[in-house]
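There's a structure below that I have some questions on.
Just one protein chain is left out here, and the rest sit where they should.
And then chain A:
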Amino acid sequence: MRSARPWLAPLLSALFLALLVGVWYLATYQPAAEATVDSEYAALVGQAASTGAKSAMPTPGEVGAKLWEHLSDPFYDRGTNDKGIGIQLLYSIGRVLLGFGLAALVAIPLGFVIGMSPLIYKALDPFIQVLKPVSPLAWMPLALYTIKDSGISAIFVIFICSLWPMLVNTAFGVAGVRRDWLNVARTLEVSRLRTAFQVILPAAAPTIMTGMRISIGIAWLVIVAAEMLVGGTGIGYFVWNEWNNLSIANIISAILFIGLIGMALDTLLARLARAVTYRE
């Protein structure tokens, strides 16, 4: 690896993107259509696709036009089935942050207790082992039945799926704090509370942050499926709705936005993780 060319990797990325779009273009190219392709035409076709008049795979131009349309007016609201993609994304982000935040409030203190007490660890381990592999969506009917509110049920599903990685990682990080550091606190007669906050928490913070990063990734994966099920609002519902409209261009746009938001969430958590990482 030569590090002297920092532009090489981005250049290759751009090349791959061009290749992808090129293949896509060729695959969706229809010689029967007009020979001249200009932006006006692309916009027209895009509109046609969104009304459901055209059901074939869209060309890159059509999707590009669609994207532009979404970006130029992301927050409009014209009733239940016609909201801007920005609004739908905000609904989803809100649910993810709420469910994830609640899960963090439960998982981190509980993980602390589990990590510090081998007895509680042993007592709770069977529950964790059985509940952890359950698909969060399997909770959905139960949530709908008991909570009787689709929005809160979606948040509950996010809560459940974010819980386990944070719980397990916190317990693991807390249990693995170096004996030496705990002994330092003990010989200095540092109170248990101060030890928890000033020794164990910073020592386990990188592991806890890793758990949080995994959790938010899973939460963002699950929210799309959850919203497809509960309907109403959110990017998952948007995708489902556009599938019913047979607007592939909209679906592709949504996929792109979902990916970008997911990346942003992960980058954010990675930043936070870097802030609490220490070198030994």
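Here, a contact is a pair of C-beta atoms (placed from the backbone, for glycine too) under 8 Å apart; a residue touches a chain by one contact, two chains touch by 3 or more; residues count from 1.
Everything below uses one rule, namely that contacts and distances are computed from a predicted model.
Not every chain of the complex appears here, and the one that does not is recorded in UniProt as "Nitrate/nitrite transport system ATP-binding protein", selected from "Fe-S oxidoreductase", "Menaquinol-cytochrome c reductase cytochrome b subunit", "L-lactate dehydrogenase complex protein LldG" or "Nitrate/nitrite transport system ATP-binding protein". The chain that is not drawn here is touched, among residues A:W68, A:Y121, A:W181 or A:W243, by A:W181.
Among A:R5, A:R78 or A:R279, the one in contact with the hidden chain is A:R279. Of the listed residues A:G22, A:P141 or A:P202, the one in contact with the hidden chain in the full complex is A:P202.
Residues of chain A that touch the chain left out of the display are 178, 180-181, 183-184, 186-190, 194, 198-199, 202-203, 205, 276, 278-280.
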